[in-house]
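Every protein chain but one is kept in place in this view of the complex.
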Amino acid sequence: MMRFISQQCRDNALWWVMALATVFILLTLVFIVAYVILQGAPGLTWTFLTSTDWRVGVWPMLLTTLYVVGVSLLVSLPIGIITAVFLNEYARNPKLKRTIRLAVETLAGIPSIIYGLFGLLVFCRILGLGQSILAGSLTLSIMILPVVITSTEEALKTVPRSFREGSLALGTTKIQTLWNVVLPSALPGIVTAVILAIGRVVGESAPVLLTVGIAKNVPRSVMDSGRTLTIHLYYLTKEAVEENAFQQAFATAAILVVFVIVLNSVTRAITRKYEKRIGSAA
Amino acid sequence: MNQNIKISVEDLNLWYGEFQALKNITMAIPKNQVVACIGPSGCGKSTFLRTLNRMNDLIEGCRWDGLVTLDGADIQNAMDVTNLRTRVGMVFQKPNPFPMSIRDNVAYGPRMQGLRDKKKLEHIVEESLVRAALWDEVKDRLRKSALGLSGGQQQRLCIARAIAMEPEVILMDEPTSALDPIATQRIEDLMEELRRQYSIVIVTHSMHQAARISDQTAFFLLGELMEYGETRQLFEYPQKKETEDYIQGRFG
Partner (left out) sequence: MGRKQRIDQFFKVIFTVISTFSVLALLAIILFVFIQGAIPFFTATAEAVHVIPFGISSFTLDGDAYTYSSLPRDAKYVELGESPGFHTLGFQHQDQEVSILLDVDLERPLPAHRVNVVAAAPGVVKYTEEYVYEVTYPGKIAGQIRGFYLAIPQQPTGFFSQFLLDTEWRPTYNKRYGIFTMVVATLFSTFGAILVGVPLALLTAVFLSEFLPPKVGGFVRGAVDLLAGIPSVVYGFFGLMVVVPLIKKLSGAASGNGLLAAMFILALMMLPTVISLAETSMRAVPQMYREGSLALGASKMQTAWRIVVPAAKSGIFAGAILGTSRAVGETMAVIMVAGNSPQIPRVFTDGIRTLTATIALEMGYAQGRHNRILFSVGIVLFLIILVLNGIVLALKSRMMEDA
């Protein structure tokens, strides 16, 4: 009986320790989000968002971020999706597939700064693009390639084999089957992959610092250097020259956090809907 | 060449890697008849069926030799695989409608063949659904997702989808094994209708189904074609002991 009671005490104690750990993590998250948003909200004025003067607003940074996201998606999505389709639908040699997957998985684990070094070397120097939005976008598109490939492949894997067989049995070609049946069925998963990729590009900083640079003006083209929101936040805290630097830093951080929250909720909504649909198909 | 033979199979051997799944199959599938393939699990009957429209090509490590002809034309060398599959339709074990509307499911095949004319497509959709005995049940919700249909309805939709291609042969791979008895009954009635226009090859687990619906029956065992002949003949006077054992339920 004594042993039983002490066991129960231990169980209860451990339960509380685990609950505390979980609550601690939740509170930290809530604290970070609330702290950044509450401190940043007063600075989030219309002028701040739209002023082209970097001392006052973040319009150049928003634009640079937008360019970087756009160009890197433009490059990495087609290549990544096609590679995933190739791996999942065309490649037959299991050894080759294993090797490619291993390579992709390894590259997914490489720290982003190494991608930055690569981009600096190859795009900025060897290809002569200099520090520019284009060079940075190309670098980031290679960085997110593993993410796009693996998550697209996951999405393709959830498309039942019977869809493919049913279509092929009607005398369609492989590419017709892919385009009309397989890809539409995998679309929600692919969209989730895209959102994931957007999140990574927007949040990335180290390789952006090396390849896009820190220019504070409105970029006129993708060949210009620019400063993304993340790098702007970094420099605002590092240099803190302007009087209101910290006010601006909080507002910039708030933009980033709000953006992440929005992306997260969109992903969750899609996933939930998708699970329902696949559930009814099976 | 016999005018009444639709598909002829000669010396068909098939391997999955090292495993030989079909051994020296030779048989002829006559026009406008229902041929049932029976046999215990793993005897090669489904594999055989999937050879007839070259669905086995999709399986890694699968190779075959022998001569299979459709109306006298070699399906492997003298014919485009997509062309072959438009002429030889297939219905699968589990209903596999695409995740799109009922109408789009039926119109899918003709569209992929390049048919764009809306009126013609509408016509094909209606006619195929009517012939698959599904029209009355779905005519008011053609735009709804096919995934909302019941299992039996989904299978009839798959039949309609195959019919829409106006094939000459329909292959059915245990089409009723995933369905309840009432839905099964409806599919069997449907096949009774369809046999007038098409040659049908059906793989079935149920000997009773084979006896009920087929004109010819082929009995497969361990990759070999043990016996092939008129259904009544085969069930009443089996030539081989293995056939008799199987029919009487002694194994399998």
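Each chain gets a letter, A and B, in the order it is written, and its residues are counted from 1.
Following the convention adopted for this analysis, a contact is a pair of C-beta atoms (placed from the backbone, for glycine too) under 8 Å apart; a residue touches a chain by one contact, two chains touch by 3 or more.
Predicted model only: the values in this text are computed from it and were never measured.
Asker: Please identify which residue in A:L63, A:I100, A:A215 or A:I270 touches the non-displayed chain.
Answerer: A:I100
Asker: Where the complex has a chain not shown, which of B:N83, B:S177, B:Q197 or B:Q239 is the residue touching it?
Answerer: Checking the options B:N83, B:S177, B:Q197 or B:Q239, the one contacting the hidden chain is B:N83.
Asker: Among A:S137, A:T150 or A:T230, which residue is in contact with the omitted chain in the full complex?
Answerer: A:T230
Asker: Any idea which of A:L44, A:I79 or A:I270 touches the chain not displayed?
Answerer: From the options A:L44, A:I79 or A:I270, the contact with the absent chain belongs to A:I79.
Asker: Which residue, A:L26, A:L49 or A:L74, contacts the hidden chain when the whole complex is considered?
Answerer: A:L26
Asker: Tell me, which residues in chain A touch the chain that this view leaves out?
Answerer: Against the missing chain, chain A presents residues 7-8, 10-11, 14-15, 17-19, 21-22, 24-26, 28-29, 32-33, 35-36, 78-80, 82-83, 85-87, 90-91, 100, 102-107, 109-118, 120-122, 142, 145-146, 149, 173-175, 199, 202-206, 209-210, 230-231, 233-234, 237-238, 246, 249, 253, 256-257, 260-261, 263-264, 268.
Asker: Touching the hidden chain in the full complex, which residues of chain B are there? Just list them.
Answerer: Where chain B meets the chain not shown: residues 80-83.
Here, only the chains that are shown with their structure count from here on.
Asker: Please give the residue numbers of chain B that touch chain A in the complex, ascending.
Answerer: It is residues 53, 55, 58, 60, 82-87, 89-90, 92, 94, 96-100, 108-109, 112-113, 147-148, 158, 161-162, 165 of chain B that touch chain A.
Asker: Would you mind writing out the residues of chain A in touch with chain B in their complex?
Answerer: My answer: residues 92, 94, 160, 162-173, 176, 180-181, 184-185, 277, 280-281.
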